[in-house]
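Not every chain is included here, but those present sit where they belong.
Order of writing sets the chain letters: A, B and C. Residues in each chain are counted from 1.
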Amino acid sequence: MGVPRWPRKNDAESIRARQEALGLDGEVTRVDLEPFSRAQEMLTGVAVIPVSVVGPLDIDLGRYELREPDGAVVETGRGREDVFVPLAHTEGGLSASLYRGARAVAESGGFRTIVLADRITRASCFVCGSAEDSLTLARWLEGELGTMRTWLEEQDDPSLSRFARLREVKTHVVGPMCHVLWRWTTGDAVGANMMTRNSYVLNMGFVMERSPVRPERAILEANMGGDKKPSFEYFQGGHGKTVIAEATLSEEAVRRVLRTSVDDLLELAWAGTHGAVASGMQSVAFTPASAIAAIFAATGQDLGMVGTSSMAHGTLPYARTWLELLGCRGPGKVYRFAQIVAAATLALEISASAAMATAGSAEFFRAHHERGGLR
Amino acid sequence: MGVPRWPRKNDAESIRARQEALGLDGEVTRVDLEPFSRAQEMLTGVAVIPVSVVGPLDIDLGRYELREPDGAVVETGRGREDVFVPLAHTEGGLSASLYRGARAVAESGGFRTIVLADRITRASCFVCGSAEDSLTLARWLEGELGTMRTWLEEQDDPSLSRFARLREVKTHVVGPMCHVLWRWTTGDAVGANMMTRNSYVLNMGFVMERSPVRPERAILEANMGGDKKPSFEYFQGGHGKTVIAEATLSEEAVRRVLRTSVDDLLELAWAGTHGAVASGMQSVAFTPASAIAAIFAATGQDLGMVGTSSMAHGTLPYARTWLELLGCRGPGKVYRFAQIVAAATLALEISASAAMATAGSAEFFRAHHERGGLR
Amino acid sequence: MGVPRWPRKNDAESIRARQEALGLDGEVTRVDLEPFSRAQEMLTGVAVIPVSVVGPLDIDLGRYELREPDGAVVETGRGREDVFVPLAHTEGGLSASLYRGARAVAESGGFRTIVLADRITRASCFVCGSAEDSLTLARWLEGELGTMRTWLEEQDDPSLSRFARLREVKTHVVGPMCHVLWRWTTGDAVGANMMTRNSYVLNMGFVMERSPVRPERAILEANMGGDKKPSFEYFQGGHGKTVIAEATLSEEAVRRVLRTSVDDLLELAWAGTHGAVASGMQSVAFTPASAIAAIFAATGQDLGMVGTSSMAHGTLPYARTWLELLGCRGPGKVYRFAQIVAAATLALEISASAAMATAGSAEFFRAHHERGGLR
């Protein structure tokens, strides 16, 4: 077929060839691309997003480590800190609103964050000849967890990641399809690629070879989970780090900083929760994606995973500075990062909710309408 | 309270003060921030994301305009084009995979995209004294659509946006709560702020003043819809531009470019759809967020709205270049942009699906395992 | 194949033959089956379910009629009545609990019920050759509502029901599939069969003949709706009669009749709503199915449609007596019936909620534990 190929290499010459072919010669090509040359194929230029810094967020942060071999997240200490948060975005009002929420919480005693769990899941599926075979496979897999862990450690395959460790196996039989959720921890990285490679080797080298029934087919990812998509599976079970951020607002902070009242917020919570139910949302949140996306964009996280923490690119320029600002550069900082994201998100939730609740009052309307409309 | 204030202004001095307070002095502060000074508060530095350019995507694109006064999207023409797509991200393999999908489609006759609808919704709620009052309000609102349109046009409030036009009103009564979905079109912009302001004036200036029953409270946004959150409401009704991208793959392209088979893809489609159902996902897609986020990040769109097209910042540096590359800079290009996003997303879906389907085959495993594991 | 046939006729001899073949000779065959002989095939015996009668329920009931041609439900009057409700079931405590709820409401001023809407939907699907054709079909169908109504009225096909009237058409395009929700009113009957027949004739005689594009296939029901299954589509849009029942409890009734407190109920409402969200329920209700099933079983409604009102068998023995008790026998009583079901269901919800809320108190536990455990 006559479709010409577009080269994917990232040496200086190939990059320049692409830029010329597309007539790109200006701001987007002026930044040195060399440090990014291993981050993606077909590198051609840059995007620059302005970053605001908002703070301080007063957060009582936990310190955590993983327990072996079950991978439970164990708290080893806590400490209270003032944190400044970088937000990459161009949405007027977002930084100011997040700041307002952070102030209201700071005046009420601060945030407290807790890491509940750490798991990332690859949802494979084995297609068998019958429901009976599928069930036989499921029961067998549930009993092989220890053996599979050992087997993975003993493999010499260089494609396997040592950081991705198998923690649990969950099966779901739908007729001849045996869905298998491989649940991993992946060290400092979000680990999507790690667990994909390990799951693949496990599927093909262990399951397909040793299963008491012969599956007709192994599918590496069959969507029972919802990687990069919200699902009830992950709403409950988590995908990445599961964190709670908590704050108790004082009546004064509600009134003076948020300019609303506890009653207004309670009415909003009630109406908003039932609104969420009526619309078929899988959460009752207000606008968490805005805060998460802004921190992710600043710190080089995977923007397709707004909702999953990630520490993939601590060595890339720009992102490393913003990670450093958060005290999150270098190894072993992933739980800290996850907690800060959670606290910042809660700050925005609080302020945005206050705005929606207050906006419905007659005084608010009159004040703004008379002064020439809402800003 | 003793919480010190963090200044929000964006004059050069304030920016410098923030940079110094945070000890920022290096790559993130070297870019000129002046052009971004109105895009957000508390501006302090920049994030830089490398951009690959992938193409050509062979797309049969529609041209559309809105019909007055109902706001239906009407096709006025079509044309086939080769489009190169900028992707801002740092996920190894993403650009190459999207490219592979685009090639498979190009060799099979190209993409075809259609814009189905254009609506953005603000979900307000009026809390009444009883279900009866709530129903009375709902019925009245449904009959006032024309009057409200006229009233909005006649208002002199400078906070009102002329671009945001009210198209439909949908009500949902939950006891004393009368949820109201105000459905707007917003011209070239995604229009979240526009419709928020207009909905607010409508709530307070029209509904609260004229309603046959007196609501106790108006809530500007009560979550029946799911702004920046997936919901069934928007899965069906759309939020922003609703676009279909379609391609019919030839068997040869499936085999030679995607290195899988039609049977493998069908099996994956079946298992993956049932996996999605079992996990409680609200779609059956594979990884659309990755492609959407990458184009959004390159072109200055709202990253909290991965799923809604947006043309908010055509005048900002960097983003304007990438919009230009897409032929989407300037007014009247929003439907074109939405279609290109849809086609690129489909390209990635096709390639990622092929990878998952193929990966389960014994030959694929042997080939990779023997050569030293998956790359 | 050697599978012997099982006769389906309902003459006395066939019935007897089946009874003898199965060795049935006793209580289940002693009731006269003749009056049921047209209600189902392969009639063989009876089931008898004991019926309690609970009341009075003090209900402010509306009277309604349908407006032509749009099928809106219009209230024409209201009146307050004491209603006794028949409950066919064998669940100890259910009748007593529903009665307790009814008493609490009666002492607080009674129930008030409102019929919001009346629609039943058959969700057909036309498979076309492309998304473009599918969209063309969808747009055309939306414009043909009036023509289709007229066409249906003019048809001479005896399989068509005159009671089932087409009210709205909703389309949803998923690639080449054009889902079409035909929304009907069906007079006094629940009307599943009526609308099935009419939808079928409409699909084959009108759409397949006149469509500007030729669909490859018409599927009579393709599950976009969820007949006899809960779905968001019907949670919002209704399937059958959509009714609200409302009651405002006095603090005294809460304390003295329900033996709990307003605070306890509010805590339960909050925890229970978030529990429902976390479990992925499509409602936040407690146990409506118990009340609905018991009334449906007593009055001969479709037990597969616990959630949809139905007046299908007002002429069958037993059921007719219980319908008469409700003042719902004969034509034009369907909205009354729907409202009573809603009020009775609310009575049980209130009492069951109170039991769950109270049960968590230490006093309640001690009282019961010391007296020998929960009854």
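As a working rule, a residue touches a chain if its C-beta (ideal position, glycine included) is under 8 Å from a C-beta of that chain, and two chains touch if they have at least 3 such contacts.
What you see is a predicted model, and the numbers here were worked out from it, not measured in a lab.
Identical protein chains form the entire complex, numbering 4 copies in the structure file, with 3 of these shown.
By definition in this document, only the chains that are shown with their structure count from here on.
Homomeric contact chain B/chain C is classed as same-residue, with over half of its interface positions used by both copies.
Distance between Cα centroids is largest for the pairing of chain A with C.
Here the spacing of chain A and chain C, counted between their Cα centres, is 42 Å.
We define each chain's centre as the mean of its Cα atoms; on that basis chain A and chain B are separated by 18 Å. Rounded to whole angstrom, the centroid-to-centroid distance between chain B and chain C, based on C-alpha atoms, equals 38 Å.
The set of chain A residues that touch two or more partner chains comprises 232, 235, 273-274, 276, 278, 280, 282-284. Per the touch definition, chain A reaches chain C in the complex via residues 232, 235-236, 273-274, 276-278, 280, 282-284.
Residues 112, 114, 116, 130-132, 135, 172-173, 175, 232-233, 236, 244, 246, 280 of chain C touch chain B in their complex.
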